[in-house]
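Note that one protein chain of the assembly has been removed; the remaining protein chains are unaltered in position.
Now for chain A:
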Amino acid sequence: MTYHYNEAFENPDYHYSETLEIDRSRERNSSFHQNLPESSLDDDSLYDSYEGRSGRGQRNQDYPMAIPMASMQPGFRYSHSASRSTGPNTNPYGNPHTNPSFEYEPELAYTSPSTFHAVDGPYVRRSSDVSDGGSFSQRYNRRQADLVYRMPSSLLRLDSNAETYNKDKYKQEEKLIKNLASMSSRERVKAIQKTPKTMKEKRDIRNKVLMEKTKTFVSSSTRINCCTQCLYKTALFYRRFKNGLSEYLHLLQLWQKTLKVIRGKFGTSVLSYFVFLKWLLTFNIFSFLVNFSFITIPQLIASGPNNLSFNGLELLTGAGYFKKTVLYYGFYTNSTITKTENNSSYNMQLAYIFTIGIYFIICFFSLVYSMAKSFCKNFINLQTYSGSAAKLLCIWDFNITNEKAVKLKQSNLSTQIKESLSEVTLEVLNLSLTQRIARIAIHLVVWVASLGIAAACCAGVYFLSRNELQLLEGNKSELENEAATLVLPIVVSLLNLLIPFCFALFGLIEKFQYPRHQLYATIIRNVCLKISIIGILCYYWLNDVATSEKECWESLVGQDIYRLIVIDFIFCLLGSFFGEFVRRIIGTKCCKKLGVPEFDIARNVLDLIYTQTLAWIGIFFAPLMPAMQIISFFIIFYVKKVSLMRNCQPPRKVWRASQMTTLFIFLLFFPSFTGVLSVMAVTIWRLTPSKQCGPFQGLTSVIHAVSGWIHVLDSYSSSKWVVWIYRNLIGSVHFFFILTVIVLIITYLYWQIIEGRKIMVRLLHEQIINEGKDKMFLLNKLRALQTSKLDPPKGEQQERSSSSYQPSRQDALQMTASLERPFGRNGRDFYAESSSAGIPEKTGLSPADEEGHQPGISETLALALRARQQAEWEMEDDDEEDFRP
């Protein structure tokens, strides 16, 4: 009998097929027939052959003492091993009759591990009587059964009949191997990897498959010619090279060890922050490399010496000496750089705009890609599922290797479970109407307050910055001016640091039903604050600075961003000093109730998103901004790591690391990156670049550089296609219109497919539940039959048997248990069970007793089979009715 559940789970075709497996029951029936020992396909003859066989099986009971009971037991496996020494075993209760719909008997099957060990001894002795080969084949069989669990049913018709067993085993293995051989090598590796077997067996299978492959290969093309061999060798070499390289790249990856330590001590949730940081760092390294090689290096070749003096304050303000370096937009030339030897030239304008444009396009796609990947991995499969089961069974973080962390995690888990249990009781407790209204009112007030605070911050920042612009026009000394510019970034960073605490205080007033709602609310408020501050700054830059007729306004914006990033970095360091170090000192020394601070993942990640947004805006105005970002991220990584190790404890609440990561990537994409893109678009299409400096001086807008270039290209006939692409694709509205329509159509199609699948999943789920009910029904029927038919022999035996052990009843029940036990058992418990059943038998019953109760068992079996047959016919009818349209 094949297991359709497994098949359904494993076989992708099943999921995608449009039919709801209407012929499922029929198929099952047919497979049932095929699996019968001999070719008795007729139902009546089935019983005949079955009874005949059971008679023979009885005659065969004269093999070693312990085995008879065991052979009744976990079905076929034991009998195979026994067959080695006793010749053909005609045990009829083998796998073909295994029925998944038999119910399980927990009280019987569950034997505590200690009993396993206790009875292991005698078993070993007996098994050595049988033969060494026997135990080997047993072990093999265990795995064999595992195989059933994975492979498509067509391959795996396990027939336990010993006469056909060996033949069948080979057949099945052959089929499997053939199937594997027909796959491509990558698929095959995957398929083999997927089978839950030991290494040795996998190796065996692989070798056989390879042999098979070479056989067919040789027979199809009698000899391998030199070329294919050569190709094969290169492929092999390439693969080895790739493996080796990937391994060494793995070693090269940053902070591998640190991440492992963090994972071990704090678990996956805290790790997600560091992984996010690393991910942003790679973004910045990439953008630095691109900008440096395509914009800065050509400029460095062409530029003259810098004669401004350097004092320390520039590092903070980014003004002064840095004004005349490659750091800022204003320093770049608008000329074409030419080295005289050969006439190749380098157009700085085009290089600038294309480098930055292409960088943003790559960023866009990689963000969309990682967002989609993470979304698909973490959200698509989550349906209406509160997940306490998943919480319990998947929550243990196997990465944690630190004793203290393990203990902490365990106590956190127990409080969590207690909380969730109290949540269950809390849900029952209904709130009164006034309480509800009060709650909603509080939420509203808090939201209004937090949005009001954000708006007030924005207004403050805007007026401060306008003031500063006027301040710069006053005639003060250079140094004072520079120091004055620091006021704005300090205020912004202070707001960013303090307001989140204020928001956190709101959490004391607000009561949320679920803690995660509170988390989401806090995140949304913080994002609102940060993004609106950046938005108002952008408005100030684009609206006030750009139109202020100042010399080189782009460089001024670049300086502003530089200052913001530097000051924010300093505040981040201070924050981890005061927020974590001093807090720990207070928590451990003065006020014990506070305890060690937790690492606030959300706040830290939002800080990272904030700086990254600034850096993206800054790329146009200061192409080397990523370099600063790299340095600051490096330092932040180490500071946070040390602070975490010394001061913090892992967060107590559940942190759904992967879902939160998806959320953060989304936040990085939606308000942050899209905002940056719109700022860029305004800068490039609308604003007039400054007249005296920068690569675009003298143009009315930045994009004119490109259109001018296209105009030049138009005169060359060889590059007409570029012009065509520009005019018809990039410059045309129609193209984007059509593109949007296509994307919308595809989205709609996918949406419909998903809806369809949802319906199908629901139907299948109902079907599963129905099958479960069928199972229970059948089992009850079987039990009733058993008790009614077995009562007389059972009573007889109880009289005869000296021990309290009830062989026939127990046997029958164990039979049912073993019949419905489909696959993948560990060998050990199987030994244990067989021996646990074997011992009382040995002590309690004489061979005569055995003879006596044997017919009882076979009768039970016959009854069981008949009942099942009947039920299956019924079910077939039912199913057909169910699915009749």
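In the analysis below, contacts are C-beta pairs under 8 Å (C-beta built on N, C-alpha and C of every residue); 3 or more make two chains touch, one makes a residue touch a chain; residues count from 1.
Please note the rule applied: contacts and distances are computed from a predicted model.
Asker: Can you tell which of "Large ribosomal subunit protein mL43", "creatine kinase", "DELLA protein" or "Calcium and integrin binding family member 3" UniProt lists for the chain that's not drawn?
Answerer: UniProt lists the chain left out of the view as "Calcium and integrin binding family member 3".
Asker: Just to verify: which one of A:378, A:518 or A:532 makes contact with the chain not shown?
Answerer: Checking each option in A:378, A:518 or A:532, the one touching the absent chain turns out to be A:378.
Asker: Among A:253, A:293 or A:414, which one touches the chain that has been omitted from the display?
Answerer: A:414
Asker: Touching the left-out chain: which of A:243, A:688 or A:707?
Answerer: The one listed residue touching the chain not shown is A:243.
Asker: Decide which residue listed in A:268, A:612 or A:683 touches the omitted chain of the complex.
Answerer: A:268
Asker: For the chain that got dropped from the picture, name the residues of chain A it touches.
Answerer: So the residues of chain A touching the unseen chain are 5-6, 9-10, 103-104, 106, 109-113, 139, 149, 185, 189-190, 192-194, 196, 198-200, 202-203, 206, 210, 239, 243-244, 246-248, 260, 263, 268, 377-378, 381-383, 385-403, 405-407, 410-411, 413-414, 417-418, 421, 424, 656-659, 765, 768-769, 771-773, 775-776, 821-829.
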